[in-house]
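I am attaching a structure below and will ask some questions about it afterwards.
Only one protein chain is missing; all other protein chains are in place.
We just call them A and B in the order they show up, numbering each chain from 1.
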């Protein structure tokens, strides 16, 4: 594949500085670009790499274009432009329509004829799959579940019954959607009474669900994932959680049961929210933090990241954590005595 | 489906207040119940929702029944009663006996004729599966493993060889039981010598294993999960761990190798116990806590949850954590000087 700067500029609504007839054959970072590549400069701290860059052309913003003598595409947002053009250079195999003969498709399922079903895919009763969707090998879709148009469900994904997924949704391998929420009533010393999880899962459009990520079905109502939500790998969405549009959750981030996260929120890696809590829109929770109450004001919150130090230094400091309340009381006593 | 209050009362050993011939058609929360639904009131803080509730009948406890004019089922434990009746309203598809033609069943396996084997299920040599168990699509059960009666193994589960599972056990999709424990001997700069994990896994009756949860096989002895243990998603049970009866572990909770957790314990989300430690019965470990020594006294333990605050406030406080030992010494010095 090769593309002229002209056609890329047209797609990105960019201004070309240099020769717009040259053709680029790959996409790379400034540092690793070869002589045929298109590179991009987004973070100003890498601007000095422009000097030694071997790329044939660079996507950059006007503030960086003045000093640059090479071919470039001048855009408003270089990172977003790189993101938009990246799919042109993706050599991932593209599935064509068709059902592999080893796919098991229930007679009552409605699978659009443009859909790709890989080997050993299992489509249970009354499933609906919209035009252009791709279901890769060994994935299982449970009864009455609905997959919209142009979705990509990777290999070895498990989707339980009564799950509704919008359009242009990507689900990566190992993800599990619609498993039972963790609902049990205590029988004391007699163990646990399982609560049947009779709700479903509803997932909006343009959602990305990472590898080994789990979205549990609701206990009574549905678990809800809004539009344009992006979930990294190993994320956990418990039963009856509601995740607002555009919210991003990094690896190991999770929310417990019946928790609501607003729109445009970010939960960083391993940030967790306890059950029945509510986060308003535009909240960021830092990595490793544990939110155990409602957050009603937009902003960045944390209760986890400490200075990293040698383990021996840390030991000395952390042992004081167990004395902190007493230290506070001692401090107060001194203040009181000094005042007297 | 519809059920009369009379028949539900009989099953739950409940007293009916109102019309016991009415028939409910669904199960819902107080807040979302429609006109044909059965709802329940367990947590007193939702008692005020009784007034506007559209449910046809409500499960509640005698303390709440006096003020309520609607139809209700009076029980000792409303939450437990809701749990018990929930399966009556579960519309999950029910598998009937039978082996899908695409299932691979080794000639030496003993699979009861009442078992359901979904498409592409793989049953290896000498496996035994008891009456009424359901093995869903694309699940693999390794050689010599034993599954008891009335188990439900969901799609895309991996059970290795020599794993013994009791009866009425549910395993959710993506779970892996019997993978090698993480056992290696250091060869210094030459890397690691793998230790063959020659133990197995033994799981009791009435156990629930969540999606993407892993239970490793033992190094020499077996890894043991007691009866009525409930494990949420993304749980990790390392080699040779022993988990006592009725213990519950929430999402991301895990125990390292050779650790023993007693009966009736609760490990909250992302609570971890280091290797070779022992927790007695009736211990609760709060979310995000890291237990690195034995706990010999029942009770609730923690070392993680801090007050959540804005990230800028947090930064100011957490940086002091690195100075805490010095602060303690300075405090002591002042106290000493004041005394002198």
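Quick notes on this one:
The rule we apply is simple: a residue touches a chain if its C-beta (ideal position, glycine included) is under 8 Å from a C-beta of that chain, and two chains touch if they have at least 3 such contacts.
Quick caveat: nothing in here was measured; it's all calculated off a predicted structure.
Within the full complex, the residue among A:126, A:149 or A:206 touching the omitted chain is A:206.
The hidden chain makes contact, of the residues A:41, A:248, A:265 or A:295, with A:248.
Only one of B:6, B:114 or B:303 touches the chain withheld from this view, namely B:303. Of the listed positions B:68, B:116 or B:252, the one in contact with the omitted chain in the full complex is B:252. Although one chain is not displayed, chain B still touches it through residues 102, 104, 120, 122, 124-125, 138, 140, 142-144, 156-158, 160-162, 174-176, 179-180, 182-187, 189-198, 212, 214, 216, 220-221, 234, 236, 238, 252, 254, 256, 270, 272, 274, 284, 286, 288-293, 295, 299-307, 309, 313, 316-321, 323-324, 327, 330-331, 334, 337. Along chain A, the points of touch with the absent chain fall at residues 27-29, 32, 77, 79-80, 82-84, 86-87, 89-93, 100, 102, 118-120, 136-138, 154-156, 170, 172-174, 206, 208, 210-212, 227-228, 230, 232-234, 245-246, 248, 250-252, 264, 269-270, 287-288, 303-312, 314-315, 318-319, 321-325, 327-328, 331, 334-335, 338.
Everything that follows uses one rule, which is that only the chains that are shown with their structure count from here on.
If you average the CA atoms of chain A and of chain B, the two centres end up 25 Å from each other.
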